[in-house]
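Missing here: one protein chain of the complex. Every other protein chain is in place.
Going in written order, the chains are labelled A, B and C, and every chain counts its residues from 1.
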Amino acid sequence: MSLWLNAESWNLLIVILAMMAALIWGVRRAMAGHRPRVRRIAGVEAMEEAVGRATELGRPVLYVAGTQDLDNIQTVASLGILGSVGTMTARHGCELIMPTDRSLVLSAAREVLRESYTAVGRPDAYSPDIATYISDDQFGFAARVDGIISRKKPAACFLQGAFYAESLLLAEAGAQAGAVQVAGSATSHQLPFLIAACDHVLIGEEFFAAEAYLSEDPVKLGSLQGQDLIKNAVVVTLIGTAMLVSLAGALDWPWLTSFKDGVLRLLRP
Amino acid sequence: MTTPKIQPDFLIRLGNLDRRWLYLLLLVSLSLTLLYSPLFPDTPSAFTRPIFQRIEELSPGQSILVSLDYSPASAPEIEPMAFAVTRHLLVRGIRPVYVTLWPEGNNMLQEIRSQVIEVDFPALEEGRDWAALGFKSGGPLLINALRQDLSAMYTGDLRGVPLDSLTALGGAKKLADFPLIIAFSGGTPGLKEWILYGGDPTGTPVAGGCTGIGTPEFLAYFPVQLMGLLGGLKGASEYESALAARYPQRDFPRRAGRRMGPQTVAHVIVLLFLVLGNLSYLRRRSTTSGPSTPASGGTR
Amino acid sequence: MKRLVPRVITSAVGILLILTAFIARPDEAGEGPWLVRAFAYIDRNFSVWFSILAVFAFILGGASLLKSHLSKIMQRRPDWPYSVVTLVSFLAVLVIGLFKLGGPPGLQGEVTDASAWFMVVFEALYEPLMSTLYAMLAFFVASAAYRAFRLRSLEATVLLFAAFVVMLGRTPLGTWLSDFLPKSLNFLRIDTMSMWIMRVPNVAGHRAVFIGIAVGVAALTLRVLLGRSSAEGDQA
Partner (left out) sequence: MSTHIEVWIGAALTLMVLSFLWRDNPFYKFAEHLFVGVSAGYWMVMGFWSTLWPNGIVKLVPAAARVTDPGAELPPQEPLVIIPLMLGCIMLLRLWPRLSWLARWPTAFAVGTTLGYNLVRVVRSDFLAQIHATVAPGVLLASSTGGIDWVASVNQWLILLGTACGLIYFTYTRRGRGLRNGPARAGLLILMVAFGASFAYAVMGRVAVLVSRLHFLLGEWLGLV
C-alpha cells in the first residue's frame, strides 16, 4: 500500500473526499427536486439592474475578469459570472466592453461570450471585439482601462476576479465616470478599496457563489447547499475541537488526550 | 447645537471640495517633508524579531533560498527590506540563493548586486558566496517544480554556470534542502505561493516581506506557516534598526528609516481627510430630512 | 467533438493532478513502481508545460494587440495616432529584446544584461511609467478616505473605526495621544488597541475569508470537473 500511496496525506484525502461527498449530496438533493432557498445576495441582483440601467442610458457595460491569468481560480470563477452577464447584455442588446490582460483569459472569455450570446438567440450581436487584449502588465492594463472608462463612460462596471493594486485605479475611474459598480473578489486585501469605491461588493466566498446564484441551474444551486453543509461542519469542528483540546489539557486523562491527538492529526495541514 | 450660521454651509461645502485640492495638499506636504527627511528611531515588532533571530541562529556557510518577487512598482516598499536582509545574511556569512517568480525580478537582483553586494561586500564572489538563479515563469507551478528538483527548471545560474558548479548552493537539490525560504513579495505570485506550494508541503520554514497592504492578510499565517513577517516600509525600518543595533560598526544605510517621516505626515493627512469627510457627511445628513444614504459611488 | 474533447481534457488533467497529491513519491534515486514514477513526472512537468503555454499566450496577446491597433489605424478611428505610438513601441521593444540588441555579440548572454538596450528601455520607459501609475494610488486612497469611507451604516462605521485606530497606531501621534493614560488603563492605549485589532479580529476575519474561499474553490472544482460550469467556455 504505502509503496503506492502517499502515507503523509491520508487526512487530506479524507477531508477532500468528505467535502466532495457533501457537495454531491447537495447536488443530488437539488436534482431530486429539493431546490434550496437561497438568501438574497444584493450584489448579484444589482448586476441585472445595472445592465438594465445601462441599456436605458444607451451607455456600455464594462466587465473586468480580474488581472490574473487562467491559473488563478478566481479568474475561472469570474468567467462563470461573465457567462451570466453576457446573457444579460445579449438579452438587453446592450454594448459590452471587456478588456483583458491575459490572452488565455481573452480566448476563454470569447468562448464564454459566444456561448451566452448564442444561448439567448442573439449570435448576430456577438463579436470577438467585445473582449480585447490590452497588455500583460498590471499597470499598463490599468492605465488603458482607466483611459477607456474616462472616454467611453460606461454606465456599469463589473470588476469581478482577482485584483491587486490596480483595483482602486479601476474603481476610482469608474466612480468618477458615474458608473454603477459591482465588484467581486476573494483577494481580501483589495476588498476595503472595492467596498469604498463600488456600490456593491461580493466578498470572498460570495463571489464564488455568484455564478451558481445567477445561473439558477439546480445543480449549481445544489452545490451551494453542499457548501453550506461543509461550513456548518467547520463551525461545529472549530468549537468542538477547541473545547476538546482545552478539556484534554485540563483533565489529563490518557484516553482523552489520545482522542484529542487523533482529531488534531486529522486536521493537520 | 449653537453653531454659527456659516458653519453648516462651510462643512457641507467642504464635502463637495474638488478632489484635486486634496491631491495638491498631499503632494505639497509630502514634498516638504521629503526635503528634510528626518530619521525616525524604530524597534523590531513581534513579527519582525523572529526573522532576525532565525538568521542570527543559522551557522555561516549555510545556503538559504531568497525569492525576489517584486517589480519597480513595489520596490520602494520591498527593496529596503531585501537590502537589509541581504546585508544581514552576508555579514553573517550565510549564502543567499536568489530566484524570482517575476520577470522584473532579474532587474531587482541587479539592483541588489550593484547597490548592496558590490558596495558593502566587494570581496564576495558570485557562485561561491551567493548565487543568482533568476526568473522562470510559471509562478506557483515553478515552486511546485522546485519542490521536486531544482534542476527541473534551472539548468544553471543567470551567467550560465551549471548548478553543480555553484558552491553557494551548498549541494541543495530541492526546496527541502534549504533551512529557510525568504520571499520578498510585492504581490502575486509571491509569499502566499511560497507558503502554499513551498513551505507547507515540504515543512521548510518560510519567512517573508510583503507590502503594507499584504500585511494583515499574511498575519493569518503567522506564526505557524509563516515564521516571521516584515510588513511594508515599517517592517523594513524595524529590520534596519535591529541590524544597526547588532552590527553598529558596519553603519549600513537606513533607507526605510529615512522614509518614515513622509509616511507619518501622510498618515496624519489621510486621518484628517477621514474625519473631515465624515464631519461633512454627518452635517449634511442632519440638515437634509430623513436618512439619506447616498451610494458610495454617487458622491463626488 | 467540439465540446467533448476540451471537457475531457479539463477533467482528465484536473483529476490526474489532484491524484498526484495522494500517490507516493519516488525515492531519492527517482525509483519506484511505474505508476509512482508516472505521477511524479506529471507533477513535475505539467507545471513546466503550463508555463510554456503561458508564453504562447503572450504571443497570442501580442498578435491581438497588433490586430486591434492596426485596424484602428486603418479605419482612422478616433485617437488613431495614439495607436501608432503603441504599435511602434511594441515592435521596437520586441526587436530590441528578441535579437538582444546592444548586449554581448549575437544572441549570447542574458537579455537583461546591463549593456543590453532592453535594459535601457526598462529603466528609461517601463520603470517610470509603472512606478508612477502605482504612485497615483496614494492620491486615490486619500480621495477615497475623504469621499467614500462614510459612516453610512454600522458595518461602514466598524470598518472606519478599525482603520482609524490601526492607522493612528502606526504613527508616533498614536503613542503621543494616549500617553496621558495611567498604567492601569494600558489596554486603552492606541498602539495596544491597534496591535489587538491586528492579532484578534483581523486574524478571525481573514481566517473566515480563507476557509470560505477554500470551500468555494472545492465547489467550483467539482462543478467544472463535472462539466457543469460555464467557466470553461463550454456551457451545455
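We take it that contacts are C-beta pairs under 8 Å (C-beta built on N, C-alpha and C of every residue); 3 or more make two chains touch, one makes a residue touch a chain.
Because the structure is a prediction, the values reported are computed rather than measured.
Shown chains touched by the undisplayed chain in the intact complex: A, B, C. In the complete complex, the hidden chain is touched by one of B:Pro44, B:Gly138 or B:Pro179, namely B:Gly138.
Contact residues of chain B toward the unshown chain are 20, 23, 26-27, 30-31, 34-35, 37, 73-77, 103, 106, 134-138, 140-141, 144, 153, 155, 160, 162, 195-197, 200-201, 211-217, 220-221, 224-225, 231-234, 259, 262-263, 266-267, 270.
Where chain A meets the missing chain, the touching residues are 11-12, 15-16, 19, 36-39, 41, 70-73, 76, 104, 107-108, 111, 128, 134-137, 139-140, 143-144, 146-147, 150-151, 188-189, 191-193, 195-196, 203-206, 209, 213, 224-225, 227-228, 231-232, 234-235, 237-239, 241-243, 245-246, 249-250, 264, 267-269. Listed by residue number, the positions of chain C touching the unshown chain are 2, 5-7, 9-18, 20-21, 45-63, 65, 67, 79, 82-83, 85-94, 96-98, 100, 106-111, 118, 120-139, 141, 145, 149, 154-156, 158-167, 170, 196-215, 217-218, 220-221, 224-225, 231-234.
The working rule: only the chains that are shown with their structure count from here on.
A straight line joining the Cα centres of chain A and chain C is 15 Å long. We define each chain's centre as the mean of its Cα atoms; on that basis chain A and chain B are separated by 28 Å. Residue positions 71, 139, 165, 175, 188, 195-197 of chain A are each in touch with at least two other chains. Looking at chain C, one finds that residues 50, 54, 130, 133-134, 141, 143, 148-149, 163, 206 touch two or more other chains. Partner chain C is touched in their complex by these residues of chain B: 15, 17, 19, 22-23, 26-27, 40, 71-76, 104, 106-107, 110, 134, 136-138, 140-142, 144-145, 148-149, 152-153, 158-159, 216-217, 219-220, 234, 263-264, 266-271, 273-274, 276-278, 281-282, 293, 296, 299-300.
Listed in rising order, the residues of chain C touching chain A in the complex are 18, 21-25, 32-33, 35-36, 50, 53-54, 57-58, 60-61, 64-65, 68, 129-130, 133-134, 136-137, 140-141, 143-144, 148-149, 159, 163, 206, 208-209, 211-213, 215-224, 228-235.
Only residues 73-74, 139-141, 187-188, 200, 213-214, 216-217, 225, 295-298, 300 of chain B touch chain A when the two sit together in their complex.
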